[in-house]
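The complex is shown incomplete by one protein chain, all other protein chains being positioned as in the whole.
What follows is subunit A.
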Amino acid sequence: MAQEGAAGGSLERHCPTYIYKVVLLGSTAVGKSSLAYRYMKNDFQESLPTVGCSFFTKILRMESATVKLEIWDTAGQEKYHSVCHLYYRGAHAALLVYDITNKETLGRAKQWLKELEKEFLHDEIVIALVGNKTDLAEEREVPTEEGEEFARSRSLLFAETSAKSNHQVKDVFMAVALQLLQREAETAPAPRRGQHVDLGASRARTGCCRV
């Protein structure tokens, strides 16, 4: 986007740009698209069922870096499963979304985790477990502690959100971005990894951060 071009030159040395692919996974109708929509437009609307995948981008200007999130919002129906691995390939982060009013959806999120663990090494991907729909508190089936406990046991980020009432949506994406940056600092002394092509990324996009 335009800001990126302007940020070039000497500024870039101080403030590198990182591009991260973030994939939203979870059962159908847990609110993946609504979370993305809330995050992008700060609004809530009834989403259409996602067929395949939809895409969003968000640019975060942080103190130490500019982070560009490429958000892949995938179809939730289990039948699409065999197509879905197309989508999480090369992801830097994943949000495993479940619906706090539907226990089964947490089980499904755990299955997604298993699958991701097959595909990625532990430090290759940042994973957040997200319990959505806190606005439906009276219909809650999954206690906060249950999600939290599971997330802790697998060292995942955890948050309960409501796309509808705008609860902690920004925060969860921000937490993911911060953790990505932190890993960046830990794994590579010189800012290289996300800036160019990630070795783990099968969809190589060379130098697109400078476009």
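The rule we apply is simple: contacts are C-beta pairs under 8 Å (C-beta built on N, C-alpha and C of every residue); 3 or more make two chains touch, one makes a residue touch a chain; residues count from 1.
Heads up, the rule we're going with is that contacts and distances are computed from a predicted model.
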"TBC1 domain family member 14", "DEKNAAC102534", "Queuine tRNA-ribosyltransferase catalytic subunit 1" or "proteasome endopeptidase complex" - which is the UniProt name of the missing chain: "TBC1 domain family member 14"
Subunit A residues that touch the omitted chain in the full complex: 28-29, 46-57, 70, 75-83, 86, 202-205, 208, 211
